[in-house]
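Removed: one protein chain of the complex. Kept in place: all other protein chains.
All chains are identified by letter, namely A and B, in their written order; residue positions are counted from 1 within each chain.
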Amino acid sequence: MSTLSRMPVATADRVKPRRLPGVDGVWVAIGADSVIFAILFLTFMQDRLKDPALFEMSRHALNMNFGGIDTLILLTSSWSVALAIQALKRDLVDRVPRFLLGGALTGLLFMMSKSIEYFQKFAEGLTPATNPFYMWYFTLTGIHLLHVVFGTSLLTYVWIKSRRGAYSSLNRVVPECVASYWHLVDLLWIVIFPLLYLMKAA
Amino acid sequence: MSVLRERVTWVWLGLVVLTCVTTWGLSKDLFSPAVAVVGIFLIAAMKVRYVMLDFMELRQAPIPVRVAFEAWPVVVAAMILSFWFATGTIA
Partner (left out) sequence: MATHAPPGTSAAARDLSPYPTDYRTWKILAWTGPVFLAAFFCLWGLLADNIPPFPPSATPDEVWQHYADLRLPIMIGMSVCLTMAAFYMSWSVAIARVMERIEGPGGVLSKLEMMGGTITCAPLMVACAIWLTAAHEIHNINPGIAHMLYWMGWLLIDLAYFVTSLQIAAVSIVFMRDKREKKLVPDAVIWWGWVTFASFFVVSAIPFVTTGPLAFNGVISFWIAFFTWFFWIPSLSYFIIKAIGRLKAEDEAAGRVNA
């Protein structure tokens, strides 16, 4: 007597129960991390309120091309990882590794880009101790970078395992958890980049 | 599976375009600071939303979780923009 059996077959096929990818617990961590970063963004804006001229002047030394390219790198990385999960759901097991590798390599590219950017800053004499804006710049991008390093390591791990055929549509919890975490890393940068690099003063 | 026909590919393309618009368009001096900043952060919020719904697959998530996560870009953008407007002009 279920509603499903009375539905036309096509509709019944489309009615899938709502689910979260991976394990539920990882979403607690993702949610907590998102809230923590939101608190950091709030505190940044509070500090900026105290000295907007200093923040604006300091912002000018940042290279928005670097920042924009970093965003494109992470978006592409997320795309690659999302494709991996789509392939996994359809049991296209041989296509999964290349997409995960794409994710890991773009993660590595982001790390290299950030390193170059940091070294340039140091060469210009700009460090976290320079002023409150730079403390925030290095802290926010630095903590984000730690997330990128961790995420890239996880992607590398699942890439290696996927090459050995460890995952399938019925066994995809670990790659899904890693993917979800990686998309978090991507979306955090989507906010961090304009906050630090693009937000000009009134 | 054709990559070009996947939803995530179209979402990616859209995100790339929006990134170029904000980074190399809205940030230019053609626009007043208020227009630029509001535009940039509304776009950022939209980008975050698409990453959440289509990359993170929250479209298919239980409704309460989806609502909670979708609230994040709204709250963050609203908070940032409120502070920006409260900060006033620099000398």
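We adopt the following convention: contacts are C-beta pairs under 8 Å (C-beta built on N, C-alpha and C of every residue); 3 or more make two chains touch, one makes a residue touch a chain.
Here the structure is a predicted model, which is why all the values come from computation and not from measurement.
Given that one chain is not shown, what are the shown chains it touches?
A
Can you tell me which of A:28, A:53, A:116 or A:173 touches the chain that was removed from the display?
Of the candidates A:28, A:53, A:116 or A:173, A:28 is in touch with the missing chain.
Touching the absent chain in the whole complex: find that residue among A:63, A:139 or A:153.
Checking each option in A:63, A:139 or A:153, the one touching the absent chain turns out to be A:139.
Since one chain has been left out of the picture, which residues of chain A touch it in the full complex?
Residues in contact with the chain left out: 23-26, 28-29, 32-33, 36, 39-40, 43, 47, 128-129, 132, 135-136, 139, 143.
Everything below uses one rule, namely that only the chains that are shown with their structure count from here on.
For a test of understanding, state which residues of chain A touch chain B in their complex under the given definition.
Its residues touching chain B are 16, 18-21, 27, 31, 34-35, 38, 41-42, 45-46, 48-49, 52-53, 56, 64-65, 67-68, 71-72, 75-76, 78-79, 81-83, 85-87, 90, 92, 95, 180, 183-184, 186-187, 190-191, 193-195, 198-202.
Taking the complex as given, what residues does chain B use to touch chain A?
For chain B paired with chain A, touching residues are 1, 3, 6, 8-9, 11-12, 15-16, 19-20, 22-24, 26-27, 33-34, 36-37, 40-41, 44, 47-48, 51-52, 54-57, 60-63, 65, 68-69, 72-73, 75-76, 79-80, 83-91.
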